[in-house]
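The other protein chains are all here in position, but one chain of the complex has been omitted.
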Amino acid sequence: MQSDSLELKIKTAFQRPAFNFLSFGVVALCLLMALPVMVIVGYIFVPAGDVWQHLADTVLKDYVSNSLLLMLGVAIGVLVLGVGAAWQTSMCDFPGRKIFEWALLLPMAMPAYIIAYTYTGLFDFAGPLQTLIREMTGLGYGEYWFPEIRSVEGAAIMLSLVLYPYVYLLTRAAFLSQSICVLDVSRTLGNGPWRTFFTVALPLARPAIIAGLSLALMETLADYGTVQYFGVSTFTTGIFRTWFGLDNSAAAAQLSAMLLLFVFILVMLERISRRQAKYHHTSQRHQAIVRFKLSGLRGVAAFSFCFVVLFLGFLLPAGQLLYWALTTAEESLDLDFLILVWNSLKLAGLAAILALCLALFLGYANRLQNGWLVKTAVRVAGMGYAVPGTVIAVGVIIPFAAFDNAVDAWMDETFGLPTGLLLSGTLVALLFAYLVRFLAVALQTVEAGLGRIRPSMDEAARSMGCKSQEIIRRVHIPMLKGSLLTALLLVFVDVLKELPATLILRPFNFNTLAVRAYELASDERLADASYAALTIVVAGILPVILLSRSITRSRHEDTT
Amino acid sequence: MRVKFNWVAVAVVSLVGLTAAQSAVAADEVNLYSARKEKLIKPLLDRFTHTTGIKVNLVTGKADVLLKRLQMEGKNSPADLLITTDAGRLHRAKAAGVTQGFKSSLLESEIPASFRDSEGHWYGLTLRSRPILYVKGRVNPAELSTYEALADPKWRGRICIRSSSNIYNQSLVASMVASSDVAKTEMWVAGLVKNFARPPKGGDRDQIKAAAAGQCDIAIANTYYLAGMLTSKDAGQRAAAEKMAVFWPNQNGRGAHVNVSGIALTKAAKNRANAIKLAEYLIGEAAQKWYAEKNGEYPVRAGVAQSSVLEHWGKFKMDSLNLSRLGELNPDAVKLMDRAGWK
Partner (left out) sequence: MKIQLEVNNASIAYGDKEVVNRVSFTLQEGDIGSLLGPSGCGKTSLLRSIAGFEPLSKGEINLQGCCVAKPGYMVAPEKRRVGMVFQDFALYPHLTVADNVIFGLRGETKKQRSERLNELLQLVDLQHVAHHYPHQLSGGQQQRVALVRAMAPRPDILLLDEPFSGLDVELREQLAREVRDILKRDNITAVLVTHDQLEAFAMADFIGVLGEGRLRQWATGYDLYHKPADPFVADFIGQGVMLAGTVTGANRVDTALGMVEGSLSANVADGDRIKLLLRPDDLLHDDDSPLQLEVVDKAFRGAEYLYTLKLSDGSHVMCLVQSHHDHAIGRSIGVRVHADHLVTFPAD
């Protein structure tokens, strides 16, 4: 059987002689997408001078230790929240479970920097909560203990609260697809539910958990807004400071390269775990899960766990934003704000459509031309997702400006017609940065969708007399519709939330909601930032709900 | 060959078309890179456009990023003007060779020499002082004297100040290096760090709030933050700000540390005349007054009425150090703060 399916893989659906134009196009596109990262990596070999020595002597160990601490904290946080919530909603039954199933995804709509603003407003020393404690107890500073929100731990908590859905999402899917028999076997062998969880379900779901974890950690490494706001020096803030503050591109690029090494390890980890995942699907057939009924105290405990997670990750910060928006904000819903919203939507929409088109192109190229070259190129194009926006922005500015100036010089010399800057400082540069950063999101979704169209489905259609266009129209489009919409929305929301690259690359007279929220918050006007922040969150909720629905659906389709 | 030539022709025509379109638009406008947040510059620009008919294209961002962008874009940069919120960055822009000197008799007559570049590469627009703020009742102002004295062990655990990554702190330290030397300043910073009530975090308002809430007795912050809190819609912020008083340090010596927000003409400027018009507008009485009232900054132009809040804090002696020095000494300041452990 094995070699038969191998043959199937070697000779895929559309049997064509090698089409070199396609491979060429794919490789060229992927190289373009990898350009910013390559520019950064290229700087490794430029001597950084004494700045590097200064960094190594003083702040480098902070960058490393804070980044590691942050990752450790986020890892623990997302594992506890994500796996716990996934287990309870997929294997247990308790009041409110059906609502929690999708509501627990809501924190995904909350950008980390925005949750950081609201928590700072609430829990800072001078915030309402601590003030209340002081008023009630009469204690002053230092006479009572209260966790410091603006710290590495605080940042880890903030990031955990909004990143756990990655783990929740994948782990839940893994739990749901686990053969219930495997769990039953454990029960018959005399293991209680808890033992079964730790000895059977958890190890079986490990690939999914690791995949979710590595996604969350990549986001953690890429975070700029939160750590910058909390004054925690990590690689991202360090890169920013070294590049712009110390004005040393080489040292900053070397820091970026160190960061990329971290990212690379995570990517490998994720790849390996994903490979294992294929062997872990033990049962193909749909089987209704018999959930452990939790009643009484245990039901209350499960409900409380899920509620607290949802409350801290979404309800509380969203509520605070709403409160600010309604009471103290000086900002109003004027024309200016509407333009802001329109800019954001326009940009996010454009980026989403472009990303989708590229993802479709690459996805199909990969399907048609299953060689290592195309495969590697597509992977490389997806790497940008793990690279912080700051690094990408810098990697975009340098080659674009160089290109523009070269074209200008050449045109001036040859035709006496200077062209000025063609791409730098335009939306093109910004959109390109978004594509570099978020293409992977669309690509992954599109590839997952294409993966569901098995080669045999194409072949069945052909044997029933369909030509390629007809297969696309009658099989691919209807089957991909959901994935395409999901990809579109995921990129849309990611772009809407994106901060550092937007901040650096946007053209004249162009602001977005994220930039507005950040500017006001960094100017210490948290309340005024609430309108923009709230709009981002609201826009983010829609795809989250859609995502949770498509998961329930895909579970059915996978079992055919 | 023919095909190739056609492609070149198409490329040329379209590029020319683009440039033509660009220059057509460029007729009556001026392009501004501003490190001032949109909220604190846009209203003035709108007024400028209203009065002069010159359209202002704005992009805001961190000063260092904008500076980097100017450098990358080189002679083709679309920006005509660069506005930053501190003199150090203006100096850095000049050093990086992205600015050019220009003469304006209005700017030269209205702006004191220490608040502008001697070669006219940049001009200060507003003054921002960074005095010592103390909690009324908990600190006797008679105990306060100079910045230097804050390193005294008697302030152990009583001082709130933000991170050393912040340019205002970098400039403050640079001004101290200018008045003494690196070694002495590093010792001072080490002493100051020992007196911190908490690891530096948050912005200037956070220091004020923390002091008002009792976490420390002294906060170092720019005055306009305090002014902003005093006029805030948020009752909590107002209450916190009202607990604080301003102490002007070093009045018997060089004076309190001040910095400027300022404007520079870029080397690549294509709308030079409009750019200078805008700079002159920003030094005009109306604009100066707007900054004083809207954002609690001190007008750089003499004789402009200050807001009542600023009046209330009284007149003070300013450090007369030429602000270019802040930029020159910035790398030294950053490194010594790193060494002395100011996070």
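The letters A and B name the chains in turn, as written, and every chain counts its residues from 1.
Please note the rule applied: contacts are C-beta pairs under 8 Å (C-beta built on N, C-alpha and C of every residue); 3 or more make two chains touch, one makes a residue touch a chain.
Keep in mind the model is a prediction, meaning the values are calculated, not measured.
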Contact residue for the chain not shown (choose from A:D93, A:D336 or A:E459): A:E459
Residues belonging to subunit A that touch the chain removed from view: 1-4, 7-8, 10-11, 15, 284-286, 452, 454, 456-457, 459-467, 474-475, 478-479, 556-557, 559-560
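Here is the rule we use: only the chains that are shown with their structure count from here on.
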Between subunit B and subunit A, distance of the C-alpha-averaged centres to the nearest whole Å: 35
Residues of subunit A defined as touching subunit B within the complex: 54, 57-59, 62, 120, 124-126, 128, 130-131, 134, 140-142, 148, 150-151, 230-231, 233, 237, 241, 243-247, 328, 330, 397-398, 401, 404-405, 407-408, 411, 415, 417-422, 424-425, 503-504, 506-511, 515-516, 519-520, 522-524, 527
Interface residues, subunit B side, partner subunit A - complex: 12, 15-16, 18-19, 22, 31, 37-40, 57-62, 64-65, 67-69, 72-78, 92, 96, 162-163, 165, 197-206, 209-210, 212-216, 225, 233-234, 236, 240, 331, 334-335, 338-339, 343
